[in-house]
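Excluded from the complex is one protein chain; the other protein chains are retained at their positions.
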Amino acid sequence: MSFLIITVLLGAVMLAMAFIAIYHKKLIVAVIATGALGLFASILYLLLAAPDVAMTEAAIGSGLTTIIFFYVLNRIRTDAKEEENEA
Amino acid sequence: MNKLFILIIIVALGSMLYPLVSSFDGNSELSSLAQFYAQPDNISKVNSPNLVTAIVVTYRGLDTMGEVTILFLTAAIIAFFLKKGGTTRTLRLNSEIFKTSAKLLVPIIVMLGVYIFINGHLSPGGGFQGGAVIASAVILMLLASPNTKLKHNFFEALESTSGLVFVGLAALGALLGLGYLDNAILPLGEFGKLFSAGAIPVIYSFVGLKVGAELSNILNKFQSVQSDK
Amino acid sequence: MEYITLITGFLIILAGLWAIMTRKNIIRIIIGFVIFDTGLHIVMVSIAYVRGGTAPILDGSVSIADAAQKIVDPVPQALVLTAIVIGLGVTALMLAYAMKLHQEKKSLNIESFKDLKW
Amino acid sequence: MTVYVKFGYTLLGLLIVLNWGFLMGATFRKIGARVAGRYGIPFYQPWLNLLKNISTRTTITHGVMYYIGPVFRLTGGVGLFLFMPMVFTGDPAGLWTNYSFEGDLILILYFQVFGMLGMALGAGQGGHPYSAMGIARGLAQHAAVELPLTLAFLSIAIQYDTFSVYKIVEAQQGGMMNWVLFTNPFAAVTIILAMLGAMGHSPFNLVKAPNEILIGPATEFEGTYLGFMQSAGSILHVMEAVLFMNLVFGGATSWIELIVKTFLIYFWSVFVGMVFPRFKIEQSVTWFFKVPLLLGFLAIIIYSF
Partner (left out) sequence: MISPIHILTIGLGGAFALGFVPKKAKDVAAIIMLFAIAFMGAISGSWLLSLINGGSAEQIFTAGFRPPYSINLLMGLNEAFLSTAINVIGLLGGIYLYKSLKSAGNHAIMVFLIFIMGLNIIVMTRDIFNLFVFMEIVSIATAGLVILTETGKSIQAGFKYMMATGIIAGIFLLGIIFAYYYSGTLNIDGLTSANIGLAKGGSVALFLILVSIILELKSFPANGWGLDVYEAANPGIGAMLSSATATAMYFVMYKILEMAGPQWNYYISLVGVVSFVGSNLVALKQKNSQRMLGYSSIGQVGLLMIILGFKDILGDNTSYIAFGILISHYFAKAGLFWLAGIVKQKGIKEWAVIRKKPLFLFLMGTFIFALIGFPPFPSFFAKWTLVMDLINTGNLPWVVAILFGSMMEAVYLFRWFGYAIKGENENIEDFKIELHKIIPVGIVVVSLYVVGYFTAQHTEVGAAINWIPLLFVAAIFVLDFLPVFVKNTIAIIGMALYFYNIYPDLDNLRLIFEAIFLVGGILTLIAGYAYKGKRTGFYPVALLMYAGLTAIIEAQTTLQFFFGWELMTAGSYFLIIRGKRSMPHGLSYMLFSIGGAYALLTALGMAYAGQGTFSMDIINGITYLPYWAYGLLIVGFLTKTAALGLHIWLPGAHGEAESDVSPMVSAILLKAGVFGVVLTLIGMGGPNNEYTWLPYALGWLGAITALSGNLMAVFQEDAKRLLAYSSIGQLGYIVLGLAMMSHLGWLGGFSYVINHFLYKAVLFLTIGAVVLRVGTHNMYEMGGLIKRMPLAFLAVMIGIIALSGVPPLSGFAGKWLFYNAILEKGWYFQGAIMFFSGGIAFLYLWRLIHTVFLGQLKDNHRNVKEISIWFLIPIYTLITGIMVYSFKPQWVLQPLGDMIAQYFPDGQLSWVGDTAISKYGHWAGTWVAVTVIGAFLIVLALLMLSTRKAHKLKQFDITYSGERPERPETTHVAYNVFEGLYKAMWPATIPLVEAWWNRVTDFLHDTADIARRIYSGNGQIYIVHIVLFIIVTYFVIIGG
């Protein structure tokens, strides 16, 4: 029963994360929310008796992906700055 | 496009997918395929306690090969896509403390990654997770000293070597007459031990190395196009 | 439990699609794809679940003999593993594209990339 | 009967037709002049013209076609005569049936063009724009006239189930009421109207306008050529009249009857010509496409059910 409640809570949190990822003004926050979504998902996977998946999701789905996002955001930000400087 | 319209589409899609939910009634027992994998005879044929690993490396080894290929492809595409356009990198330097601790941490993290994929057949985790951990070590390194030129050739060589070994082991099975990707080309060993499950740990290790190398390559590429002004 | 996770998964899928179809920022669209993928993975893992099952790893708690009765389905889990890695590849490539697109037009708005049409 | 006898009678017939054509032409010129209050030409004027034209000593040519043009024209007239049964005697191979057994109504219909074509080509080589204009008008009007005329001819052919002119004449023997004029009035009226165009008198004589004004085939062709063309013209006028007589007015059983009937037929067209002014070519084309065409259709319709 407690699992059930946790699951429901997790689901709600995940949807909230998704909402933040979609609608938060700052892209950085959105990316972090996406990573958090992955982390919560990996908790869910643990609950669903899938430790392998949980590990993978944590390491790859939320970890590496987020880092790549950051790289790209950083690059784009600097590009935009260059643009401003030139202008 | 009007948002209301999109909403209608989403709702329609949801109602279309609804039968999938409504007719879903969970599993009370394993599917026939999984039962086959969980049969004692078959477990001993593969001899890997982690059934997911057994499936990933052996039964569905071809998928894994494809998966590795996808990462390889991605790395290759990003490599020729993000070719550096001549501008020199001028990245901000980090503090000495960060650099020193990073130097300390990187080998440990790499060790952890290696541990994860070597034990892939015994415990949760495996090549992909291990590879990802190794890649995170690389990230750390890159973050600590952003201007270090990563030994690109080393990673590429590592990637290629482990890929070739993977393919070679797979083909070896076919050449020995056992079957492509059969793990029984090496002795199956004792259940639950590190050196068991035939070729699984070997393959998974190389998968791990390869994934690590590929992810590092990808990250390195993204790193290489950064610039701080 | 698996019902709830399944439904959660589907809702996340739809949320991802919503993001893909409504947001104009390319990065945001890629985030939508990540969400979409995550939802898919949740659905897949939910389907693998067997009521009261344990992880499909035959360490001390589960013996070889009663494995078939106790574990959850390892097959979808293996598939999810593959899918996650593929998702990473796709996402990385899309992000590389996004970078290039931004370089080209200094904009991330999907609507400014309509040079090809009709 | 030998071939020679037949040939002799045919030649004789041709001479009669030629002279009757001259005489008739002169007569109507005379009548026309009197109506207009002038004195007019003597009745023998056409013969004088012919003699004068043939006996000119110098003559010109623009080229082969120019030279051959009048030959075509005259051959057209003579040919029409040759293929037409003249006087009905009850014998299909009779003396005055000429060479009509070589062909039927269709042949006559198409052979009418023969002379016109040669004339057109001959005049064309003269290189004068007016001749081309006249021919163009003539051909256009001809096409328009032929449509109702053909309908009427077809109607008659349907009526008697034959294309043979001789048989059509034969079928009309035995009294006036057997004439097509009464047995097939629509066809007859169509022919009577369309005939005006075929005869080429006013109001359908715009074709001749260019030569009236200044110059044209009739001026361009002088001397012998003109003589030939005048002869051809006389023959053609008579033959047209004979054709209509054969088809509508019961043919002729003797030369006298032929002369009377052709005179009346010819008179009709001259009479109309004196009353009505000249049409422009589009006017005459549309005119033929109105009443005569409608009547022609009626003539066919009554036989097609």
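Order as written gives the chain letters A, B, C and D; numbering starts at 1 within each chain.
Going forward, contacts are C-beta pairs under 8 Å (C-beta built on N, C-alpha and C of every residue); 3 or more make two chains touch, one makes a residue touch a chain.
Remember, predicted model here, so these are calculated numbers, not experimental data.
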- Note on the structure: Here the chain that is not shown touches B, C, D
- Contacting the left-out chain: of D:103, D:233, D:250 or D:273, that is D:103
- Item | Touch with the omitted chain, as defined above, among B:53, B:183, B:196 or B:220 | B:183
- Query: Of D:16, D:41, D:68 or D:274, which sits in contact with the chain we cannot see?
  - Reply: D:68
- Query: Quick one: which of D:178, D:254 or D:304 touches the chain that's been left out?
  - Reply: D:304
- Message: Even though one chain is hidden, which residues of subunit C still touch it in the full complex?
- Response: 13, 17, 20-21, 24, 26, 29, 33, 36-37, 40, 43-44, 47, 75-76, 79, 82-83, 86, 89-90, 93-94, 97-98, 100-101, 104-105, 110-111, 113-118
- Which subunit B residues touch the hidden chain? 1, 6, 9, 12-13, 16-17, 19-20, 22-24, 31-34, 36-37, 42, 45, 58-63, 65-67, 69-70, 72-74, 76-77, 79-81, 83, 156-157, 159-160, 163-164, 167-168, 170-171, 173-174, 178-184
- Query: For subunit D, which residues reach the chain that was dropped from this view?
  - Reply: 54, 58-65, 67-68, 70-72, 74-75, 78-79, 82-83, 99, 101-107, 109-111, 113-114, 116-117, 120-121, 124-129, 132-133, 135-137, 139-140, 142-144, 146-147, 150-151, 154-155, 157-158, 161-164, 214-215, 220, 223-225, 227-228, 280-283, 285-286, 289, 296-297, 300, 303-304
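Note that only the chains that are shown with their structure count from here on.
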- Gap in Å, rounded to a whole number, between the CA centres of subunit D and subunit A: 105
- Note on the structure: Averaging C-alpha coordinates per chain, one finds the centres of subunit B and subunit D separated by a number of Å equal to 107
- Residue numbers of subunit B (touch at least two other chains): 50, 52, 124, 128, 218, 222, 225
- Query: Using the touch rule from the top of the page, what residues of subunit C touch 2 or more other chains?
  - Reply: 2, 7, 18, 48-49, 55-57, 71-72, 77, 81, 84-85, 88, 92, 95-96, 99
- What does subunit B use to touch subunit A in their complex? 50, 52-53, 116, 124-126, 128-129, 132-133, 135-136, 139, 215, 218-219, 222-223, 225-229
- Message: Looking at the complex, which residues from subunit A come into contact with subunit C?
- Response: 3-4, 7-8, 10-11, 14-15, 18-19, 21-22, 27, 30-31, 34, 37-38, 41, 44-45, 47-53, 56-57, 60-61, 64-65, 68-69, 71-73, 75-76, 79-80, 83
- Item | Parts of subunit A lying in touch with subunit B, wherever the complex brings them together | 50-52, 54-56, 59-60, 63-64, 67-68, 71-72, 74-75, 78, 81-82, 85
